[in-house]
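Working notes for the structure below.
Missing here is one protein chain; the remaining ones are kept as they sit in the complex.
What follows is chain A.
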Amino acid sequence: MKTKLAYLLLLALLLVAPFLVYPVFLMKLLCFALFASAFNLILGYGGLLSFGHAAFFGGAGYFTGHALKVWGLPTELGILAGALGAALMGLAIGQLAIRRHGIYFAMITLAMAQMAYFLFVTSSFTGGENGLQGIPRGTALGLFDLQNNLTLYYFVLAICALGIGLIARTVRSPFGQVLAAIRDNENRARSLGYDIERYKLLAFVLSAGLAGLAGATKTVVFQLASLTDVHWHMSGEVVLMTLLGGLGTLAGPAVGAGVIVTLQNYLASGPLSAWVPVVLGVIFVICVLAFRRGIVGELRALIRNSF
């Protein structure tokens, strides 16, 4: 009951938000909220630290950019193509990495993402250093002109809500239960007859595909696909967002993404603009040292302990 009310409140807030805050900024927030939530699916619920998620996020941006600009696909299909492309990348990278644990898994994902970065830099369809610019936003369902920021906002909101909704459902699904079991005790799950690698791989592909959905949507918003989004900085940033917000909580990554993106925006225009990485680094250190469960995790613990 209470949660239903909270959801309705959140929905109302999201619906009126573009009248209060600059919609493009809100759309950026939404895309990163989805990106971090997708990342959380593999780290928080799968127990696997991927250090290469920028490849999916940024890669999807290129795919979508190409599909919209060169192939002239409708916007929805272009975004879908980006997400699918990212899922396929996830399948390829996952196959190689999934048998490894801990730091080795992180290293392989990082190495593969660096290779993807190299490919994106050198291949011609990405526009190299310049990136893909002037990507057309097109229309939604062939009816609503997405050049209008307000219209685009609701379009983006719908995509991100669907994406995060799917993640929430996945976590509670039968598959999510198996995933939770694997994260809790891999050997026991194996002794119950589960081929744990296949479950981890599916989780990884889902995570990659949804990270791609976020990147593809962001590309439509900014009409741009660039190297920033495939750079390893981006892989690090999403780790930070997820940890800051609360690992393995549904709302945590979105909250973390909100905090980081907002900070970046404010700092970038102020006197501290050159210090953004330092500020983020300090936040990260404080988060790791003082509140390890992240914002949402700590709040939840607080509520649980005071009742």
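Please note the rule applied: a contact is a pair of C-beta atoms (placed from the backbone, for glycine too) under 8 Å apart; a residue touches a chain by one contact, two chains touch by 3 or more; residues count from 1.
Here, contacts and distances are computed from a predicted model.
Participant: Which one, "Protein SCO1/2", "Amino acid/amide ABC transporter ATP-binding protein 1, HAAT family", "Cytochrome c7-like domain-containing protein" or "Monooxygenase", is the UniProt name for the chain you do not see?
Facilitator: Looking only at the record, the undisplayed chain corresponds to "Amino acid/amide ABC transporter ATP-binding protein 1, HAAT family".
Participant: Which of A:Gly176, A:Gly245, A:Gly258 or A:Gly294 touches the chain that is not shown?
Facilitator: A:Gly176
Participant: One chain isn't shown here. Among A:Phe25, A:Tyr154 or A:Tyr194, which residue touches it?
Facilitator: A:Tyr194
Participant: For the chain left out of this view, which of A:Leu68, A:Leu206 or A:Val221 touches it?
Facilitator: A:Leu206
Participant: On chain A, what residues meet the omitted chain?
Facilitator: Interface with the chain not displayed, on the chain A side: 166, 169-170, 172-178, 180-181, 184-185, 187-196, 198-199, 202, 206.
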